[in-house]
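My structure is below; once you've seen it, I'll send some questions.
A single protein chain has been omitted from the complex, and every remaining protein chain is retained in its original position.
Here is chain A:
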Amino acid sequence: MKMEDVSLSSMDNSKMEGFAQEILSDLVEDACLGLCFEVHRAVKQGYFFLDDTDQESMKDFEIVDQPGVDIFGQVYNQWKNKECVCPNCSRSIAASRFAPHLEKCLGMGRNSSRIANRRIASGNNTNKSESDQEDNDDVNDNDWSYGAEKKAKKRKSDKNPNSPRRSKSMKHKNGRLKRRNELEKISTSKKAEPQSAPTHYVIVMDQW
């Protein structure tokens, strides 16, 4: 029994090996055929020879491997030492500093607005004592921009939670100011007004 088993398994092994080789050769043939089909289609559709160029063009665009020059043959350090004339202030600026200089010179770009804001803030802090005698407008201006950054930040945080409400209440105020005035005339007690503000609203809603 054992002997048979051993011989069976050994036979199976060599058969298995042959079988594995067969499977492999099937797979390789599949790969070859696949390639032939692809190539044939490419030839008949006309895109097989697309990546071939003539020798001359190949030489023209060959990769350049010299020092001091990039792979296209262009020198890449040329523009470092050149100087440009700024169209705004007519100064001669080095090429590598030209872009940042233009940003500040023209007053555009992220940094220039920050610098400007800072200047305004610090400028008004020193100017406030001087402008007291001037019109109310200027005083209002000072209020607006005094501690501009702080107020700006505060307003931003206030804006989000309150702005929809504010606009709503403004609408309500504008629309209902008339009604409120009418109601004021109708209602005799003035003291009741602030206390019964909610009831006022209720009345208005009913009438709506």
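Convention: a contact is a pair of C-beta atoms (placed from the backbone, for glycine too) under 8 Å apart; a residue touches a chain by one contact, two chains touch by 3 or more; residues count from 1.
Simple rule for what comes next: contacts and distances are computed from a predicted model.
K.L.:
Using the UniProt record as the reference, specify the protein name of the hidden chain from among "Cell cycle control protein", "BHLH domain-containing protein", "Transcription and mRNA export factor ENY2" or "Pyruvate dehydrogenase E1 component subunit alpha".
P.N.:
"Transcription and mRNA export factor ENY2"
K.L.:
By the contact definition given up top, give the residues of chain A that touch the hidden chain.
P.N.:
Touch with the absent chain occurs at residues 12, 15-17, 19-21, 23-25, 27-37, 39-40, 43, 48.
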